[in-house]
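Take this structure, written in structure tokens, and hold onto it; I'll ask about it next.
Omission of a single protein chain aside, the complex is shown with its protein chains in their original locations.
Order of writing sets the labels: A, B, C, D, E, F and G. Residues in every chain begin at 1.
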Amino acid sequence: MRTTQDTFHLAVPALDLDEAFAFYVTGLGCKLARRYGDRITLDFFGDQVVCHLSEKIDQEPELYPRHFGVTFHDREDWERLLRLARLRTLRFFAEPFHRFEGTAEEHRSFVLADPSNNLLEFKYYDDPRMMY
Amino acid sequence: MRTTQDTFHLAVPALDLDEAFAFYVTGLGCKLARRYGDRITLDFFGDQVVCHLSEKIDQEPELYPRHFGVTFHDREDWERLLRLARLRTLRFFAEPFHRFEGTAEEHRSFVLADPSNNLLEFKYYDDPRMMY
Amino acid sequence: MRTTQDTFHLAVPALDLDEAFAFYVTGLGCKLARRYGDRITLDFFGDQVVCHLSEKIDQEPELYPRHFGVTFHDREDWERLLRLARLRTLRFFAEPFHRFEGTAEEHRSFVLADPSNNLLEFKYYDDPRMMY
Amino acid sequence: MRTTQDTFHLAVPALDLDEAFAFYVTGLGCKLARRYGDRITLDFFGDQVVCHLSEKIDQEPELYPRHFGVTFHDREDWERLLRLARLRTLRFFAEPFHRFEGTAEEHRSFVLADPSNNLLEFKYYDDPRMMY
Amino acid sequence: MRTTQDTFHLAVPALDLDEAFAFYVTGLGCKLARRYGDRITLDFFGDQVVCHLSEKIDQEPELYPRHFGVTFHDREDWERLLRLARLRTLRFFAEPFHRFEGTAEEHRSFVLADPSNNLLEFKYYDDPRMMY
Amino acid sequence: MRTTQDTFHLAVPALDLDEAFAFYVTGLGCKLARRYGDRITLDFFGDQVVCHLSEKIDQEPELYPRHFGVTFHDREDWERLLRLARLRTLRFFAEPFHRFEGTAEEHRSFVLADPSNNLLEFKYYDDPRMMY
Amino acid sequence: MRTTQDTFHLAVPALDLDEAFAFYVTGLGCKLARRYGDRITLDFFGDQVVCHLSEKIDQEPELYPRHFGVTFHDREDWERLLRLARLRTLRFFAEPFHRFEGTAEEHRSFVLADPSNNLLEFKYYDDPRMMY
Partner (left out) sequence: MRTTQDTFHLAVPALDLDEAFAFYVTGLGCKLARRYGDRITLDFFGDQVVCHLSEKIDQEPELYPRHFGVTFHDREDWERLLRLARLRTLRFFAEPFHRFEGTAEEHRSFVLADPSNNLLEFKYYDDPRMMY
């Protein structure tokens, strides 16, 4: 377990800030920290994501090499987020899948896409030492 | 202060994994968690950054809309990282600057570039409530 | 999880400080921090509630727009408090109910009334990310 | 120091949700957790405040018996919030004052008023054991 | 949950320091912090107990008004200690009993006696809010 | 630093529960958890002290072998308590003194007496490793 | 539970740093902190192990008197590490065994050998108070 006062921050492009708000706050349940004319800043699972108004989005997003998300320590947190994403009909880029079965790196994952095609992967490892 | 068992993770492209290792581990002092043929995974200030072997890098990087980094709660942590970056001659994309003076959002920042042109911003706010 | 040294504080009216003591300390199991002629201060589930001697109470209390309480992270804590309220025959303004079923905001709640008609709501959400 | 997973919650009336947003989020730097047609929910210094659309506001607010706020453990956090309130020209109901000097309960305080006349008191005690 | 850097300390009489060591360290599994000619200091479940060489012991100990011990948050910790006391045949002043059944203060308890007749009570409450 | 959910508890005699309340709550700033006809229970610096109505008090108290108190990690916490004890004119059994100077066990201490002659020692060690 | 900012460190010999890397990082899942010509430094379950290039290894290792490892608080963490060691075919010096059954010190253990014959013991006690 980690006790931290520092915050990871990630800046990503957003074509439209209202859509970004709808996806991250109303949809994903993140908290809005600040709103300016050209960006919104979010408390994203305890770290910070900033959506900058920009046209430089990925037209045809692929999972590699760019995506972000959260690796949960507890499986029930991963399942709750999956349930929330279904209940609120967020856009799935990849349905839940099971990867690397039979190895220490075995994990479960699903991938969402925000309205500007940023990809968000949420994972759970059976062995939490593999989270890094 | 936050106590967390979950990990933010970010995937970015790397043209060369040895160069990525040299920048993040030998340079920036991050810890290498795993190394595979196509990627390295890093404990990046307590969260996870994964460098995926890829040619899709930014040829002409700009700070907006894509970058990532850490916002430090304590100024001395920001200054220690700046000192380390100078001592180890990491590549600066932007020298330290002071922004939004005289407002609550006042902060200090500098920006590094990794060997694949990913931009890393490190910040410190006078008022830690503005970190999000 | 949050680590905090700061305290939320809430001041509410009380017609009679002995009655307030009987409800909050003897009944609800809060701790008395200080007692003065015109108020008592309470450690209310880790935050502070102050009961000020005052005649400005709500004669016909309604749940909206004014009430306060605790949202528990763990269901068993909510159930223990419900059991304590029943064992000690505290006054229920609303019996336990189930709200927003089938949505992410689904939660359980009950509402107590203190002797000065202040309403206290105690909740538990299936998805703790909805606590805010 | 307290480690908590539970959340204090307080519901207060708001004549206008946009004004409430402007005061609490844009002004005071709280995070917006959720927005519905009839209320907004806020992460208020780690606890929850909900602003319910309502006309039942105090026309002539007085500090007693109803107000709420935060007692800070560290003086610099109290001073930072005071600085933010001045920089962003929030409405002061009471300018900073020094109370109970020469006693153990000695503290500093100031009081803000939100657009619906809810009063918010922010305090700092020289002896943190007096926070309750 | 509490995060603390401070230590409760309790001084009690001991007729014989070797016997005290045998009971507290070899028996109860406490850690010896320091040993002087006239006392031993112990890390007693995270707090400090000091056994001072003295003849002023209770010849006919009674549970009231003087005893000390630990109230465990988790039942399994209470049961583990009970098991250890049985395995190591520590002296029971009172066998495990169930008290205040059907009330919020319901708890389980057992009492040990150290070689100098100091009484140690170990408790577990069904509702941890009753620990104080 | 210790994170604990368990509570040390100590039972001591009190000739008069109102006097005990006056000393521990009104004087020393401890919180009253529960009050019964024959005892009061206190949150004493995060642990529990119970004052049992009893005539078995020490008529001529001595510091050894029985006393209890708190060893503070931070000197300013020790000094704040000393200041509070002076401001509220609590009864000193021993004025502040400096002990074991020039050794690792060097510390500062003062001793209060409650109305039933229980002795309370409050200490601060220059080297916090000596707290046990 | 312990909150710590300090790090235990242990230096051990390694005949070959690549082999040490293969065992500790690729095998055991520790993180590489730094690599120099004559040593690698590892984040070993939160503490630090340093492998120094050296020929002074034990040719015929025995468990006593020199070995190191981790005692896990939770049995599932011990079992996950055992599963990882099997999946990645690390070298077992001693297969899992059960020791001191029927005593308070009862525990489970297994022992691995690194490529330079350093022995690593991983344990789990039924009663976590016996971890020391």
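Here is the rule we use: a contact is a pair of C-beta atoms (placed from the backbone, for glycine too) under 8 Å apart; a residue touches a chain by one contact, two chains touch by 3 or more.
This is a predicted model, so every value here is computed, not measured.
Within the whole complex, the absent chain has one touching residue among A:R2, A:K56 or A:R91, and that is A:R2.
Contact with the undisplayed chain is limited, among B:K31, B:R108 or B:K123, to B:K31.
Even with one chain removed from view, chain F keeps its contact list with that chain: residues 3, 102-104, 126-130, 132.
Touching residues on chain A toward the chain that is not drawn are 1-4.
By the touch criterion stated above, the residues of chain G touching the omitted chain are 1-14, 31, 33-34, 41-48, 52-54, 56, 64-74, 77, 105, 121, 123, 128, 130-132.
Methods note: only the chains that are shown with their structure count from here on.
Rounded to a whole number, the gap between the C-alpha centres of chain B and chain E is 50 angstrom. Averaged C-alpha coordinates give centres for chain C and chain F that are 31 Å from one another.
Between chain D and chain E the centroid-to-centroid distance comes to 44 Å (mean Cα coordinates, whole Å). Looking at chain B, one finds that residues 1-4, 31, 33-34, 43, 128, 130, 132 touch two or more other chains.
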